[in-house]
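Pasting a structure here, questions to come.
Here the complex is missing a single protein chain, while all its other protein chains stay put.
For chain A:
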């Protein structure tokens, strides 16, 4: 045991926050992922300058000699596993083999999938601010709109402590929590957060037909006020990903598109089993409703599909006009072609998406561990995601 403790001094711990900063800064990193190959193929850490390499830990039980030669000598090496134990086990052997820049990821992919990093998107006219909370491991984006001493949280994930701590630090009261639609890829924290802060919870009525709880109807034109100033959130009905999907226009500048429009892709219409019905709505939203809006709006989606969509400082955003030029989902010639493309190339569904919808309707009450398991893997809410 003393030998083990001695070795532990040589391997360094990297937290999910530190890894996020490193990825945002686009630093070079070599990742040795020691989970089994199936888990790795399904979902692993990516970045602009990340090289990643998968060797299951159970192939390294007799030693790491065979792979040491394949690893960079001086560069940072981060060993990653599901929960942490195996990465420490392998990292220690690498350190013993003479590599001196070896880290393990604290809490493994489990903690990585739950890490939320707040980044500031910009200022609002009356002195308020808007923040994006990047759940980098899973590709979920949520938002906090701050004005005066009040805040609204949009598309909150279930890790609500992060929003509460963020608000507390700034002496803010969370007065509204809003879901742009009934989520299928992650468990919403909207209701939980509203309950613990006394905020009002908003959800589009058409997505809430089967819910078991009371909520405020998120309706087009019904303004939601934050703070004492005139910062307002204007809902715009934009069906397609779900029948109730509603976008939010904040301060006439920021356009929260939920799971309808992403930076590099568009939403998928099939997660409630109604692809054929909803693909027409999706087309209408993207090619008519959104077209009528100012091209200067800054699109802030509820997801990103790849690290390539992370901008400087980690913010995921794009000018609406730029998306009409560059996003393949907004450049399909006819509605017939759109239907073919969108329903014909759908990626696999997110893990446990049907159960997750039931949870978000209040019809299933899984415990913490079960919730975590349901959310395993990437979000897969976009049409072009692999």
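The definition used in the following text is that contacts are C-beta pairs under 8 Å (C-beta built on N, C-alpha and C of every residue); 3 or more make two chains touch, one makes a residue touch a chain; residues count from 1.
One rule holds for everything that comes next: contacts and distances are computed from a predicted model.
Undergrad: When one chain of this assembly is omitted, its UniProt record names it as which of these: "Phosphate ABC transporter ATP-binding protein, PhoT family", "TerD family protein", "Peptide/nickel transport system permease protein" or "Rhodanese domain-containing protein"?
TA: "Rhodanese domain-containing protein"
Undergrad: Out of A:59, A:252, A:296 or A:337, which touches the unshown chain?
TA: A:59
Undergrad: Among A:83, A:168 or A:325, which residue is in contact with the omitted chain in the full complex?
TA: A:83
Undergrad: For chain A, enumerate the residues touching the unshown chain of the complex.
TA: 36-39, 56-59, 61, 81-83, 85-86, 89
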